[in-house]
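Here's a structure for you.
Let's look at chain A:
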Amino acid sequence: MNALMSYFGSKQTPGVAGNQLWALIYIFIIFAGVAVIVICMNWLERKVLAHFQVRIGPMRVGPHGLLQPFADALKLLTKEDIIPQEADKVVFWMAPVIGLLAAFTVYIVIPFGPTQAVTDMNIGILFMLGVSSLGVLGIVTAGWASNSHYPLIGALRSSAQMVSYEVAMGLAVVSAILMTSLNRDGTGTLSMLGIVQAQQQQGIWFIFKFFPLGLIAFLIFAIAMVAETNRAPFDLPEAESELTAGFHTEYSGLRWSLFMLGEYAAMIAVSAIAVTLWLGGWMRPFPNGLAGAGWDFFFALWPGLTFIGLGGLAFLGVVRMPSAQFFKIQRVGLAIFALALAGLGGLLIAITIGAHYSQRNIIASTSAGIAYVYWFLLKVAVFMYLFIWYRATWPRYRFDQLMKVGWKVLLPISLGVLIVTAIVGMIL
Partner candidate 1 sequence: MNDRTDALSNLDLETPEKPYLDSNELIINMGPQHPATHGVLRVILKLDGEKVLGTECVIGYLHRGVEKIAENRTYTMFNPYVDRMDYVAAVSNGLGYCQAVEKLLNVEAPPRANYIRVILTELNRIASHQLWLGTHALDIGAMTPLFYTFRDREEILKIFEKYCGARLTTHAFRIGGCQYETYAGFEKDVKNFLAFFPPKIDEYEELLTGNRIWIERTKNVGVISAKDAIAFGVTGPVLRASGVKWDIRKAQPYANYADFDFEIPIGQNGDTYDRYIVRMIEMRQSLRIIEQAINGIPEGPIMAKVPKVIKPPVGEIYHSIEAPKGELGYFIVSDGSTQPYRVRVRPPSFVNLQALDIMVRGMLVADVVAVIGTLDIVLGEVDR
Partner candidate 2 sequence: MEITTLHYLVVAAALFVLGVIGVLTRRNVVIVLMSIELILNAVNLNLVAFSRMWGGLHGQVFAVFIVVDAAAEAAVGLGILIAFFRNRETINVDEIDLLKW
């Protein structure tokens, strides 16, 4: 019990504090959480995309298709595992694992809150960029090991694409890191925690810093990260209409689902980088403008209210569902789901109110932790929605145009922003 409680009230992440038990617990929570979020994303993407496209999306499995991801997972796990005859078996087997590992390893330095991270590294952002760039190895080896033309072209495309967009991405990140060096103590940092704390210290999210420099750097990163994760409109490596499915044409079943898992995990990871670097990480909106205990309490209520709102939406679904006998089970299921969401929301609100009135350290830190994680994930969720929105709206770039955008547009602009940021930073 003492070991379990040892972490509460600590001012450091478990990795930094050397608290190995909690570090392991965090690793477990994050990995399980990311897997669950990815599965939910799968459902959300299909649903949101369907509503963009005047469809309703999956509706059959569970109320409003809520159980669709589980059905999908079951289907993928039980599918026959096909390895092409001419494929390089070992590499074919390893490729999705490489991609998945690269996407998941990144999560150990993502700060969901000041203490809500596995660890904090001195080279946090460098580590993240480096490890996430290993994902390309999975794609390249998958394309090569399939021993087939479409995957090979997809792999070549993706390696060229990811390597080129990494440059613009890195330069945009450097301009954000430069901003951290404008702290009162005058030293910059690469640590993810340090970057958020720098924003806290300077009292401004870096997206608004030196307007419009921060904004431009952020936009460059936002474009490059779409390219980096191979999503529309930069989804050339898996361009369906050209290369059937690109690098994973020959993959099926479990291995294919590993690729999908890796792709979505990478999407969340790059969104987390963007949130950390430019959008204030775990901080709530307007920490300066709307300061004060009252506002603090108001924003602390948000997590609970969000869940209650979601529960309300689900309950609306129950009310609006046709009253035929056929839908009875679905109605009951959805109602239970709505109640669960609302109950969760109620619990969160109870914790918040408890923290407001009681003096117990543990409740206060729990409540604060929930708020941090909530704001972080909310910002990430906005990016996830944008990813889906892009996909619904835009046609796909052609390969040479993609390279043109990367090298001739994004790179010069990010270099310019970097130089101007450095000059402005030196003058101020």
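Candidate entries met the following condition: all candidates are chains of the complex that A comes from, given by their letters.
The rule is short, and it goes like this: contacts are C-beta pairs under 8 Å (C-beta built on N, C-alpha and C of every residue); 3 or more make two chains touch, one makes a residue touch a chain; residues count from 1.
Here the structure is a predicted model, which is why all the values come from computation and not from measurement.
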### Task
Pick the candidate that touches chain A in this complex from 1 or 2.
1
### Query
In the complex formed with candidate 1, which residues of chain A make contact?
49, 52-55, 149-150, 153, 157, 232-233, 235-236, 239-244, 391-401
